[in-house]
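Note that this complex is displayed minus one protein chain, with the remaining chains in position.
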Amino acid sequence: MTGGEYVAAAYGVVFVFVLVYVAIIAAKLVRLQRDTAELLEIVRRRGEDT
Amino acid sequence: MRYLADVAALTRKDLRVELRAQDTLPAMLLFVLSMLVVFHFALPEGTGEDAAYGLLWVAIVFTALLGLARAWIPEQEHGVFDALVLAPCDRSAIWVGKTVATLAFLVAAQAVALPAFVLFFAPLDGVALAGVLLADVGICAVGSLMAAMAAAGRARELLLPLLLLPLSMPLIVGGVGSAVSTEPERYLLLLALYDGIFAVLSWASFEYVVTES
Amino acid sequence: MSSPFSRIRGLPSLAAFAAGLMGLALLLSFFIAPEDGDQGISQRIFYIHVPIALTAYFCFGLGAWKALLLLWRGGERYDLESYVAIHQGTIFGSLTLITGAIWAKASWGVWWTWDSNQLVLFLTLFLFYCAYFMLRFSLPEGPRRARSSAVYALFGVALIPVSFLAIRLAEDFIHPTTFTRDGPQMTGTMFTAFCVSWAAVTLLAYVLYRVELVGKRLHIDLRELREALE
Partner (left out) sequence: MIRASGLEKRYGARRVLVGVDLELPRDGFLLVTGPNGSGKTTLLRVIAGLVAPTRGRVEVDVHRGRLGFVAHEPLVYRELTALENLDLFGRLYRVPERRERIGMLLERFGLWEARSERVESYSRGMSQRLALCRAFLHDPDLLVLDEPYSSLDAESAALLDRELAELAGTRALVVSTHDPARVEPLATQRLVLT
């Protein structure tokens, strides 16, 4: 491995970490969206009952 | 003055409870002695004395961990912890009592283990003994607090070593250094600095760890 | 008086600014800064490794500061902020160890060296803060977990100087360093490249911290909403 490849490896790792982090945040957003939809469903159903 | 009276009462209670229960001190003694014997087989022929000092400190830290894992057991049976927290005394006195009692048992176990070490492996001079005592104070002070934190958790036997081992790294450096190095004063200074900083920090934060409101 | 920074308060604009700064940093550290005399191109890892390490310290410091606020002033929000800050600190901590190992391999041909006080100190702190999460997962949710975590976070910050001193003293008897690597002498442009990337990485960490905080607060609000609806 030459010096340049090590530099690429170092920055590459940082880049991958940030991407993985963004992916985790995206997964959380999806879950939050599903939770919100569920709550909306509950409210709507409650709206129809009264 | 009141504070000292509370500390005295709590320390006497810890010593009496432990001497009556008769399970931590004998266990610590046998544990440290068997570790030393195991080290004998673990050290191949050619290794110098320094390795022995290093392993001595591993034995000291793990013996302390054994004692600290049981530190708050008496308080958890019958829920006595609540009674102590409700008492009008300053809650840090509870920590001081427990630290002094645990320190006493650790020193008692070492009173047997260190001569055995000198017999088995290598000599220990006055400075090394001072290093052992200073490190004992540090690990009991921080350990009592960490044990109180872990006590409220689920896997407390697993949690305590994880919490304590990184914190005990400076103690091991100081301890081994005071035994091995040509100019050991610096290491005693490191241990004293550690004790000063972390004993005060533990003393001040104990109340927050055991109360909710 | 609306200085340029007052407009940066919002998270999206903060993120945009961070991205811009990071771009500038990469540009500087790759193209503008001259190549290092003896280490050659591998010295450029320095521009990312050291800023990440300093950012990890920043996150641990932020976590400890929030912990102090929790113990001193009380308030549920500080527990979450301290937790997220230390979470960021651990992520950047692991990045520091990885990029540090790569740098060690490039400069000295070994993936790990006990000679670099920086790396050894970081390993200790990294283990310490991993135990922070073990503590949080072990204790039931509530004021006592918040306070214990806060106290533990404060211990972490106190551990940094003491460990650094211990590691420096440990050098004498564990094994004297075979080669000393004093701080790299930096010419003008190198130093600016370093400072810009330091600022960029710190800002990146702060943005990720804020993003995660928003996510966690949203989760808590939703849980409360759900309980209110039941």
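Chains here go by letter, A, B and C, matching the order in which they are written, and residues are numbered from 1 within each.
Convention: a residue touches a chain if its C-beta (ideal position, glycine included) is under 8 Å from a C-beta of that chain, and two chains touch if they have at least 3 such contacts.
If you're wondering where the values come from, they're calculated on a predicted model, not measured in any experiment.
Novice: Among the chains included here, which ones are touched by the excluded chain in the whole complex?
Specialist: When the entire complex is considered, the left-out chain reaches B, C.
Novice: So one chain is hidden, and I want to know which residue out of B:9, B:27 or B:43 touches that hidden chain in the complete assembly.
Specialist: Final answer for the missing-chain contact: B:9.
Novice: I'm checking contacts with the chain that's been left out. Which of B:87, B:130 or B:165 qualifies?
Specialist: In the full complex, the listed residue that touches the missing chain is B:87.
Novice: What residue numbers in chain C mark contact with the hidden partner chain?
Specialist: Output for chain C: 140-143, 223, 227.
Novice: What chain B residues would touch the chain not displayed?
Specialist: Looking at chain B, the ones touching the missing chain are residues 2, 5-6, 9-10, 13, 16-17, 20-21, 74, 77-80, 82-89, 212-213.
Rule of thumb we're sticking to: only the chains that are shown with their structure count from here on.
Novice: Just how far, in Å, is the C-alpha centre of chain B from the one of chain A?
Specialist: That pair's centroid distance is 44 Å.
Novice: Between chain A and chain C, what is the separation of their C-alpha centroids in Å?
Specialist: 21
Novice: Based only on mean CA positions, could you tell me how far chain B sits from chain C in angstrom?
Specialist: Result: the chain centres lie 31 Å from each other.
Novice: Where in chain A do residues touch at least two different other chains?
Specialist: If we look for residues of chain A contacting two or more partner chains, we find none.
Novice: So in the complex, the part of chain C that touches chain B is made up of which residues?
Specialist: Touch list, chain C to chain B: 71, 124-125, 127-128, 130-131, 134-135, 138-140, 142-145, 147-148, 150-152, 154-155, 158-159, 162-163, 165-167, 169-170, 172-173.
Novice: What residues on chain A touch chain C, complex-wise?
Specialist: Where chain A meets chain C, its residues are 1, 3-4, 6-7, 9-11, 13-14, 17-18, 21, 25, 28-29, 32, 35-36, 38-39, 42-43, 46.
Novice: Which part of chain C faces chain A closely enough to touch in the complex?
Specialist: Against chain A, chain C makes touches at 26, 39-42, 44-45, 48-49, 52, 91, 95, 98-99, 102-103, 105-106, 204, 208, 211-212, 215, 218-219, 222, 225-226, 229.
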